[in-house]
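All protein chains of the complex are present and in place, except for one that has been dropped.
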Amino acid sequence: MSKNIDMSAPLGATVTLPNPISTASGCAGYGRELHRFVPLDALGTITTKTIMPYVRSGRATPRMAETPSGMLNSIGLQGSGIDHFVEHELPWLAERGARVLVSIAGERTEEFAEAAARLKGQPGVVGIEANISCPNVANRGLVFACDASSSYETIRAVRAAADPAQPVYAKLTPDVTSIVDIAAACTEAGADGLSMINTLLGLVIDTETLRPHLAGTTGGLSGPAIRPVAVRCVYQVHAAMRAGAVRRVPILGMGGITSGRDALEFVLAGASGVALGTVLFNDPSAPLRVLRELESALAERDFTSLQQAIGRAHTSN
Amino acid sequence: MSKNIDMSAPLGATVTLPNPISTASGCAGYGRELHRFVPLDALGTITTKTIMPYVRSGRATPRMAETPSGMLNSIGLQGSGIDHFVEHELPWLAERGARVLVSIAGERTEEFAEAAARLKGQPGVVGIEANISCPNVANRGLVFACDASSSYETIRAVRAAADPAQPVYAKLTPDVTSIVDIAAACTEAGADGLSMINTLLGLVIDTETLRPHLAGTTGGLSGPAIRPVAVRCVYQVHAAMRAGAVRRVPILGMGGITSGRDALEFVLAGASGVALGTVLFNDPSAPLRVLRELESALAERDFTSLQQAIGRAHTSN
Amino acid sequence: MSRQPRPKPKQVAAEILALEPAGAYHRLVLDAGDAAGLVSPGHFAALAIGGRESSMLLRRAFSIHRADPAARTIELIFAEHGKGTKALAAHRPGDTVDLIAPLGNPFPLPDGPVDAVLVAGGYGSAPMFGLAEQILDRGGRVGFVLGAGSEDKLFGVEIARAMTPYVAVVTDDGSYGGKGRVTDPLPGMIRELGATEVHSCGPMPMLKAVTEIATAHGARSHTAVEEAMACGIGICMTCVLPVEGEDGVTRFLRSCTSGPVFDGARVRWDDAGTLPSDLEGADAMNPHRETAR
Partner (left out) sequence: MSRQPRPKPKQVAAEILALEPAGAYHRLVLDAGDAAGLVSPGHFAALAIGGRESSMLLRRAFSIHRADPAARTIELIFAEHGKGTKALAAHRPGDTVDLIAPLGNPFPLPDGPVDAVLVAGGYGSAPMFGLAEQILDRGGRVGFVLGAGSEDKLFGVEIARAMTPYVAVVTDDGSYGGKGRVTDPLPGMIRELGATEVHSCGPMPMLKAVTEIATAHGARSHTAVEEAMACGIGICMTCVLPVEGEDGVTRFLRSCTSGPVFDGARVRWDDAGTLPSDLEGADAMNPHRETAR
């Protein structure tokens, strides 16, 4: 962790992390299994699987399909609910010194607020990620983050309900005509950061059964396959921040990161943090490897801090 | 071409092709180079590179970047214009018995109509594909196919200007919140078919120069990486047709097809035809291979015609 | 009957020492380093195949056939199924695959002598011989019921015969042993040995049928399941099965961490691949319910 590169990364105006590496929600559970491969306190943050206020079974199997340089999943937010998390998972994480970004969701704005409120003052929690890339029951099942006003309302409610010391991130879906519009709505509503991107809606047909492969029909596409889309989203939103069209907040970039080179791409595009998702299934040791590689990549390019590289692709020299 | 599978595929209400294989626009030029690897008359159709009414230089280089299981391109519709095409390329194609689906575009609705009109009665032309996945100068540069009313207007204008014997396809971008809405607008406007999908907007940053790799900054992501998104789009629109929300027209499916298995996936999802794009750069002989593989795949699954398999993934047995 | 301790899995860039045909299968010997010393029968290994430029990201799970702590090797027996296993079969000695092992809960082992029948379909026999050794070591008796579609898909009949006189072999097509299913000789074998434990590994319908027979004979059924896995280590949640807990509540459990060996009587075999309405939290999956809790 040396080479004299200052790897500290802002999570929000008041929270700074020792390094920019996080896990992507849903790709590291609540940390217990990953901890066998990577000491959790070595990460900037660990982002939890998305937690709802109540128990959810998740979807039937098959829940995944491998695709070229990617995968499709439809887990369906399986989980034991926020109370169970706070009582049984969070203390374990806090004991290990993990800095936890808790991903929350609900089917209605109030459910988001409820989950956020439950995290107030909880040790170990460094922030909240509102996964608004899920269906809004009150709006014909349209995904919150597909609609600027649903996004605005939900983020405003979460920001209001959450501990003021905990930055609130909005997790955006790329499946929209203009992600800049959604980003603007979220920061307007008080988001302290933006997580980009969630999976792309995809479908694989099983050519043996002649039916959709996943029990849930469609699923979310992740992995290196989507990296160029993710980098584009981060670049567009960061450009809009530079242009003043979106309020300037840190971006947690994700989508197909497998190496320090990939992480650097997101940082240059404008991300202050980078989260590893699908790569963990291939290589659970990836977080420390990517951190080391990113550090070397910055050093080789004569940066002395991560901060200097953030958004660097937008400047002409 | 036997095995007793009837491979004939509808291009429109009045035009039927001997088989469903096409090339994707921009991935086979105007056919001359591909003809050295595949006799063009063996294809269902050859879709040309998109042609504008006038000469266009295309963008500066670099114009491409390889990405995991895909590529990014920003060619910028280089071409010599519709007159040059009709005078110098089309006769050569017609002589070889090629069935040509001419891809056209413009920066304004009138330019689309102009190009369509120029193709009236031209031998060899079996249809027109209006590439509305390009910026509309009259609407702040917003891509036509990102907006239902721009899409509607342009397709209506093309349908009105075009030879009534030539089916008009609308080529849709997946970069929208609801592709079903755009599909509905296009069929409403008289589209005889839908081509799905065009590339996804992506960006790669060159980690050596620290700048976007493509001269055009962003580019279009294609190849197997995007196949699950493409299949999802075809499936959603075909489902909407079954539900009566979109008028029923043939779908030309494309996005990452590399094999007969992949082609079958699109057919099962609802495509009547399949177009090969990026795979041609890897394997210019792919069209006949994919045709043979698709035929065998249908035979192995006890289909006796392509027609029987179209949309089969939507039925429960 | 005690669960084995759960060792911390190792991730190793493992060199392929041998790769050779074994009937319809391939036998793969890997230089697994320290991981070899941690293996109990029923543990599995998860391989990443194809290196950095491969389009295949997900891990492939394989039962560990043998582990030799002295030689630091792990042996797998695998069938060519899809892309990954085909690519693996095309490897050569000297190539490297990324290995994580040991994973999962192994077969529960008796503290003292017990008599057990080990039932396996196809390559499902791979983990059974190490298990048999350990049961024999503890003074118990073992019987084998091995089945497969055809002779070439049987694995380890000779190994079984060398360990015990109680070996029944069946094939679907009668090309070797009796023509039929493992469930045909199983009841007789349980009775002959007076077995109290039945361990099985094979396709889901077989595990279900074996559990029914074992339960009907008063024996415990320990089933090693094969559910599609993306990570093998418990972080992706793709590999779940509906399993009834001690509290009578059915939940989706990860077969990579709660399994792959489950108490067969607790697995809701008929509900695999569905969302049973009595599953904990299944009500929350209906987006149109009026009360959101």
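Going by the order they are written in, the chains are A, B and C; count residues from 1 in each one.
The rule we apply is simple: a residue touches a chain if its C-beta (ideal position, glycine included) is under 8 Å from a C-beta of that chain, and two chains touch if they have at least 3 such contacts.
Being a predicted model, the structure only gives us computed values, none of them experimental.
Seen in the complete assembly, the chain not on display touches A, B, C. Of the options B:S149, B:N282 or B:T315, the residue whose C-beta touches the omitted chain is B:N282.
From the set B:E107, B:D192 or B:E265, the residue in touch with the chain omitted from the display is B:E107, counting the whole complex.
Shown as candidates are B:G124, B:P167, B:G190 or B:P224; the residue that touches the absent chain is B:P224.
Touching the missing chain, out of A:G26, A:P68, A:P174 or A:G253, is residue A:P68. Counting over the whole complex, subunit B has residues 26-29, 32-34, 36-37, 49, 52-64, 66, 68-71, 73, 75-76, 78-80, 106-108, 111, 135, 137, 141, 215, 223-224, 258, 278-285 touching the chain that is not drawn.
In the full complex, subunit C touches the omitted chain through residues 50, 52-56, 83, 87.
Counting the whole complex, the residues of subunit A in touch with the unshown chain are 68-69, 224.
Everything below uses one rule, namely that only the chains that are shown with their structure count from here on.
Taken chain by chain, the contacts link every pair, so each chain touches all the others.
Taking the mean of all protein C-alpha atoms as the reference point, the chain centroid lying nearest to it belongs to A.
Rounded to whole angstrom, the centroid-to-centroid distance between subunit A and subunit C, based on C-alpha atoms, equals 35 Å. The set of subunit C residues touching two or more other chains comprises 55.
For subunit B, the set of residues touching two or more other chains reads 68-69, 224.
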